[in-house]
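Worksheet: one structure, shown below.
With one protein chain held back, the other chains of the complex are shown just where they sit.
By written order: A and B. Residues from 1 in each chain.
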Amino acid sequence: MTVSTPPVTATLDLRGQARPDRRIGVRVLAALPLLALVLLLPARSYTFGHIAAYAAIFVMVGLSMNVLTGYTGQISLGHQAFVGLGALTAANLIHTGTTPADPFMFGVGMVSAAAASGAAALLLGAVALRIRGLYLALVTLVFGSVFADAIFTLPSLNGQDAGVSAYRPSAISGEYRFYLFAVAMVAVCFYVDVCVRRTKLGRGLVALRDNELVASAFGVNVLGYKLLGFTISGAIAGLAGGVFAFWTQEFSDKDFTAAAGFNLALTFVVMVVVGGLANRGGVIAAAIFFALVSPLSPMMGTIAQHTGWLNFYNDHKFYISNVIGAVLLLQTVILNPGGLGQVIRPFARWFAGHPFALHDPDGDSGVGAMEGSSVRA
Amino acid sequence: MSVLEVRDLTIRFGGLTAIDGLNLKVDEWEIVGLMGPNGAGKTTAFNCITGFYKPSHGQVLYKGRDVTKLPPHRKAALGIGRTFQNVGMVKSETVLENLLTAQHTKTGYSALQAVAGSGVVRQREKQLAQRAEAILELLGLADIRDRRLGALPYGTLKLLELGCALATDPELLLLDEPSSGMGPEESHQLGDRLLALRKELGVTMLLIEHHVPLVTAVCDYVYVLNFGKLLAEGEPEHVRNHPEVVAAYLGGEAPAALAATEVPDDQQALAEATQ
Partner (left out) sequence: MHEVLASGSQFSIQLNFLSPLIDGIANGAAYGLLGLGLVLLYKSNRIFNFAQGEFATVGAIATYVFYAGTGFLPKLPFFLAAVIGLLVATGVAMLTERLVIRPMFERAKVILVVGTVGVALLLIGLEGLLPYPKTQSLPEISDVLRVQPFVTRIDNVAILDQDVAKVVMLALLALGAFFFFRYTRTGTAILAVSQDATAARVVGISVERISLISWGIAGLLGGVAGVLLAVPPAGSVTPGAFTGTTLTVAFAAAVLGGMTSLPGAFVGGILLGLIESFANADASFVPLLSHVQNGQAELAVFVVLLAVLMFRPRGLLGQEA
């Protein structure tokens, strides 16, 4: 038998399978308000555009975690290092000084941000491959804080401790335009995520996540694919970091080191678990939510101001977001392992063209991502 | 030239010699059985042949080429497919997705093309799906294509696993107890199915099997292992009447066991012992 042509196909009658019914019209109509919400609402005010762009950055990080934890089944408690490295690379490379960034250099900087973090993740992955189970979680935790504290604080890289300025190119200097740019970057990451999941890449990753022996019997290069998962995830996180530098218009190591970095790393983990493992839609929803309640978000401040809690909020905002994240995380792992994704799945399925049903009998419980993963003691 | 040749294969775990100087040969188009009591080292032999274990000594030749040291995924790519004793598939995926995953080495596009979402990918994916559905059709499993594996009965899973192994497009197929979890009727059907597969697809097979009627029905040649050593080999009819084989299944040293148990009919005893 020759290798190339699939003989089975040749000998058998192929019936076309019935596709799910797609009444596109209704769904497009239903999607319009959602689209309008995403694209037009942030145009209303400076603050809204600012926080919406921040949410977009969180969504990118969420997608990055989705590839690593959701598909590949590897846990990372040090993802802030990859985001930070992206921000550092972009800001230092584009080197705006006090003038708006040159559009060409800006593009180069974004690509380099992704490349630098992808390479760093590849390196961590190559080391981590020899380390199994829960110990990997520990290694990523220590890696994150060490990498940030040791590299980001080098005076030559953090603008002699004063921060590296990162002024936006004039075309996207406004908050709303920058938001649109961030959404475009989200679209790129989303596209990569979809491409990964729908091809042999995603299938290989999920296979090795569930069972490494089976994956290699199917011909998946387990070590290579783990590295691939790390690299893609790192690159997406790096791109998110590049966008983040130009969101704050500065790279400052203080955003990623010590307690701030630790908080960020944990928020990313909370995001991907609360969203639902290997569940793109759920992770995106969770990322937006956590961006909105993050201590950097003006939204919470505005609410506090109108309810007369502003002083208390300003003194306690980190703790408030900690408690919100922790409560959601705990209720997810204990009571609702499918996460947010499980809750929104009926709607997502409907948008994808399936009939509406609250219970999807063959739905992925979402639990598989971690329960079945090779990440265990 | 034989498809598979195992020469003097030995593997030790610490002080335990799990396989001791095993020699076997599988020629093209043959279906060869590997038998032996529990713990004889059959699955270990499979794991050595497919690259999951590194043998301490000896060689594995695939179509005349030394593949002893290749990792499992390289061997899968070369056309050595396998199934597992306790069903090896991707639990969180659907039936169809499993069949797609199994075609990993036959996708015909690169990782870079996949990430970039190139047009080739879409076209190839369509072909992969067609081939997956053809395999489902062949095994009569078309109506469960979108089901997840969790809820499926064991017998169905075993059959589906055979489908996945076929999807890797093997020239040599190693089946680890394909009839486990099946009743006599199903296992009879499985025998017919294996013969049909050989006829239609030209697959060479090596199978671990306890079910004697199935072995007798499909195997051209049988090797029997005991305590990691080759005990007997030959045509199925010859092997199952071999006194040492019978003794191995009943336990104990061959002559002593034979003397002590006074087996009236070797064939019946073997059948009883293996049930």
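As a convention for this text, contacts are C-beta pairs under 8 Å (C-beta built on N, C-alpha and C of every residue); 3 or more make two chains touch, one makes a residue touch a chain.
Every value quoted in this text rests on a predicted model; they were computed, and no experiment measured them.
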| item | value |
| --- | --- |
| For the chain not depicted, the shown chains it touches | A |
| Residue of A:Val188, A:Met299 or A:Val333 in touch with the missing chain, whole complex considered | A:Val333 |
| Selected residue (touches chain absent from view) among A:Ala43, A:Met105 or A:Leu138 | A:Leu138 |
| Of A:Ala53, A:Ile75 or A:Ala291, the residue in touch with the unshown chain | A:Ile75 |
| Chain not shown, touching residues in chain A | 75, 77, 127, 130-131, 133-135, 137-139, 141-143, 145-146, 149-150, 153-155, 258-259, 262, 266, 269-270, 273, 316, 318-323, 325-327, 329-330, 333-334, 337, 370-373, 375-377 |
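Methods note: only the chains that are shown with their structure count from here on.
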| item | value |
| --- | --- |
| Geometric centre distance via CA averages, chain B-chain A, whole Å | 41 |
| Chain A-touching residues of chain B, taken from the complex the two chains share | 50-52, 71-73, 76-77, 79, 81-82, 84, 88-94, 97, 100-107, 109, 111, 114-117, 121, 125, 127, 130-131, 133-135, 137-138, 145-148, 164, 166, 168-169, 171, 200-203 |
| Chain A residues touching chain B - in the complex, by the definition given at the top | 1, 3, 6-9, 11-15, 17, 191-192, 194-196, 198-201, 203-204, 206-207, 210-211, 213-222, 228, 232, 278, 362, 364, 368-369, 372 |
